[in-house]
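I am attaching a structure below and will ask some questions about it afterwards.
A protein chain is absent from this complex, but the other protein chains hold their places.
Moving on, here comes subunit A:
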Amino acid sequence: MSAPIKTPAAETLPRPAGLAGLASDWASDQRTFKNVSWGKAMMWIFLLSDTFVFGCFLLAYMAARMSTTVPWPNPSEVFALEIGGTHMPLILIAIMTFVLISSSGTMAMAVNCGYRRDRRKTAILMLVTALFGATFVGMQAFEWSKLISEGVRPWGNPWGAAQFGSSFFMITGFHGTHVTIGVIFLLIVARKVWRGDYDTERRGFFTSRKGRYEIVEITGLYWHFVDLVWVFIFAFFYLW
């Protein structure tokens, strides 16, 4: 009785690159997203659906603005502020843009620190991100109350096409809601990072699953998406 002969098993061929690789990843015998975890893939798919939601809002705004016979109010003037006696067109929106971009920057660095398992820095950077987000929402609340006090309503405003108000409240309202939810999301994850949940593999309250630092990146995806939507709103609603 001699030892059984070991025959080498056939090695799997390397995956093709480029477009051929794309086609073969989507083939029926494959797990399409390979190294992408389900958490990240599902966040991306959610963001894709959210893209369509905001896409439809901006489209509705475009259709309203293109089809009205009344001149559209000039956003440059509507959102102008008097600061120290000087008239600054659109200044509040510009500051909000910079605040949101800064929050995206700190978020990107939080993801980096998270993967280096730097618990403290990750939590602090996420809290800074949340703070920027809260600042943004605060400025939006100021903007809303200013416009409402000037007589802007969903059904009319003093400067022109009635659809201006409804488009404004709908689009910025939904975006502000996303920012608010993002701030809450950030605070929850930052607390878990701070507590060391992802170092001790403490199980989640709802899911009973072990958390990983990848959740920082997934939170980041959502947060950057909120910034991304603002880029489009800024261009189409405020600047156009």
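Quick note on the criterion: a contact is a pair of C-beta atoms (placed from the backbone, for glycine too) under 8 Å apart; a residue touches a chain by one contact, two chains touch by 3 or more; residues count from 1.
One rule holds in what follows: contacts and distances are computed from a predicted model.
In the listed set "Abc transporter-like protein", "Malonate decarboxylase acyl carrier protein", "Cytochrome C oxidase subunit IV" or "Stage V sporulation protein D", the entry agreeing with the UniProt name of the missing subunit chain is "Cytochrome C oxidase subunit IV". Panel shows subunit A; residues 18-19, 21-22, 25-26, 32-36, 41, 44-45, 47-48, 51-52, 55-56, 59, 62-63, 66-70, 76, 89-90, 94, 97-98, 101-102, 104-105, 107-109, 111-112, 115-116, 162, 214, 217, 220-221, 224-225, 227-228, 231-232, 234-235, 238-240 of it touch the chain omitted from the view.
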